[in-house]
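Note that one protein chain of the assembly has been removed; the remaining protein chains are unaltered in position.
Naming follows writing order (A and B), and every chain is counted from residue 1.
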Amino acid sequence: MSLLKLDNVTIRFGGLVAVDSVNLTVEKGEILSLIGPNGAGKSTMFNLITGIYTPTEGTISFNGKQISGNKTHTIAAAGIGRTFQNIRLFAEQSVLDNVLIGAHTRGTWDLTGSLMKLAPWVRKEEGELTEWAIECLKQVDLAHRAYEMAVNLPYGEQRRLEIARALALKPDLILLDEPAAGMNPQEKQVLLEMVKKIRATGVTVFLVEHDMKFVMGLSDRIAVLDYGVKIAEGKPEDIRTNPQVIEAYLGKGAVH
Amino acid sequence: MGALQSIVAMVDPYVLQILVNIGIAIVLALGLNVITGITGQLSLGHAAFMSIGAFTSALITIKLGLPFGLNLLLSGIIAAAIGAAIGYPILRLTGDYLAICTLGFAEIVKVVFLNLDITNRALGLTVPPPKSPIPMPFYVWGVAILSIVFVCFMKESRFGRALKAIRDDEIAAEAMGINITRYKIQSFAIGSFLAGVGGGLYAHFLNYINPSDFGFLKSVDILSMMVLGGLGSIAGTVFGASVLAAAPEFLRFMAQYRMLVYGGLLVFMMVFRPNGLLGGVNFTDLVLRAIGRKPATAEINERHNKG
Partner (left out) sequence: MLLQQLINGIALGSTYALIALGYTMVYGIITLINFAHGEIFMAGAFVGLFLVTVLKFNVFLAMAGAMIFCMIMGVVIELIAYRPLRKSSRLSALISAIGVSIFLSTLALMVFGADAKGFPDTAFPVQQVKILGAEISTLQLLIIGVSALLMLALEFIVQKTKIGKAMRATSEDYNTAALMGINVNRIISFTFALGSSLAAAGGVLVGLLFNAVSFNMGLMAGLKAFSAAVLGGIGSIPGAMLGGLLLGVAEVMGVAAGYSSYRDAIAFAILVLVLLVKPTGLLGQKIQKKV
């Protein structure tokens, strides 16, 4: 059974068909990349999977259960973590707090926990959550920044912090929307190794990226979206030579 | 208890009155701070929840004669329950609507109290002394300190983190698995609870309440306290509540032009000092320094550099 399955998914915004009858599966343990020109509908696809948008037609299922139509927070709790193309950190909060919020679903004490904040059982959970958050920060090499304010991190580190925050959810599937955007080649190389390690811990990775070198060096499979339509899907070497893909990119002069 | 009474008797009644006003203001402003400062939802009906608490509490004393602690708890719970009920349809939507809906709700609450026989309509209620061996000033400050401790705890717990996440970015918060509607309603209920408790204290301190005392301007009073101290800051709220609760007593122009000053203040603070008059001042550090200890931030950095 595939981990994630998009079945004939379509979304319209007024007259615009942003995602058009897409069928796609993500298999357990793989790294799948989604590429395509700007405005192709890639981010929209992530928004559909995470329930921020609801498909006009079609269904999405995760671990065999339908998730389309569910609320965003239940989809996250079911095990899908994500980052955003336009970074959405909790800017004025510490790096650690950002990741602790990501670990929300791993904790149990709610309002009653606030009332009993000093009780050993509540403190125990806080301690465990904090340890786990530091663990996640280590995965993206940011543990030394734990007590800084998120907004004060350089751009590349903010992108990595978003990944740590998504990992804190302990997701089965992580969606990365242009994780390497704005990074220099060295930073990209570091990130590439990080993503590989993340996959090695058993997390399935589904990412959107424009940098072809990054995508080719990382992906097991690649899917290509153009004007909302999936025009190709396959191994990196097949995609590289696919005439339709070349046209989608070169035909519009948008080489990345 | 006799000791407490004699302490109260020693303090100048005028000073005592100001202190009690400050204590009540802190409870009210903290409640609003939970809703607006920590969760980012603007309520303009805080005075309405205060009035619900005030009338409930007064009626409990009059009709049931329950002990004051239990009385306050019940008044708070009733305010919270009404808050949750009214918050449910509104808080599912964008935050803007909460402001206008709470404003409308407050007007309705006023009209209802003005038309109910049990609240004595426009004449208002005379409130008998509370059933409690502890003198009012101690009661007020006990509740104020409990509220401060509770909100401090809450802010730095898993629950509080979820609220702050909602304030900063609802979409990101939801993507982290936070049920934003549920938390918003809970936050609104907690804030309304504190408003209700504050109302109960207010009713028994003044001995007389009238629906017209809890209009829009009362809500603006409380809002100004919070804004002056800084949205989301607990120390700031205590500061703002203290300053604005005491100012009319000391500054004549504040007594006369209070609302003019508040209106200008709200605009000025948002444009020039959005983090409060003392925004950026770390109160915890100040306290630690004052008692001769290292500031917390320094300690954290040291700990990290070692480890």
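Everything that follows uses one rule, which is that a residue touches a chain if its C-beta (ideal position, glycine included) is under 8 Å from a C-beta of that chain, and two chains touch if they have at least 3 such contacts.
It should be emphasised that the depicted structure is a prediction, and the values quoted were computed from it without experimental measurement.
Considering B:Leu103, B:Ile148, B:Ala247 or B:Leu277, the position touching the chain not shown turns out to be B:Leu103 (whole complex). Listed by residue number, the positions of chain A touching the unshown chain are 13, 43, 47, 52-53, 84.
Seen from chain B, the chain kept out of the figure touches residues 36, 40, 42, 44, 86, 89-90, 93, 95-97, 99-101, 103-105, 107-108, 111, 114-115, 171, 216-217, 220, 223, 227, 231, 257, 259-260, 262-271, 274.
Rule of thumb we're sticking to: only the chains that are shown with their structure count from here on.
Taking each chain's centre as the average of its CA atoms, chain A and chain B sit 40 Å apart. Chain B makes touch with chain A in their complex at residues 150, 153-154, 156-162, 164-165, 168-169, 171-180, 186, 190, 297, 300-301, 304.
If you check the complex, the residues on chain A that touch chain B are 50, 52, 71-74, 76-77, 81-82, 84, 88-93, 97, 100-102, 104-105, 107, 109-111, 113-115, 117-118, 122, 125-126, 129, 144, 146-147, 165, 169.
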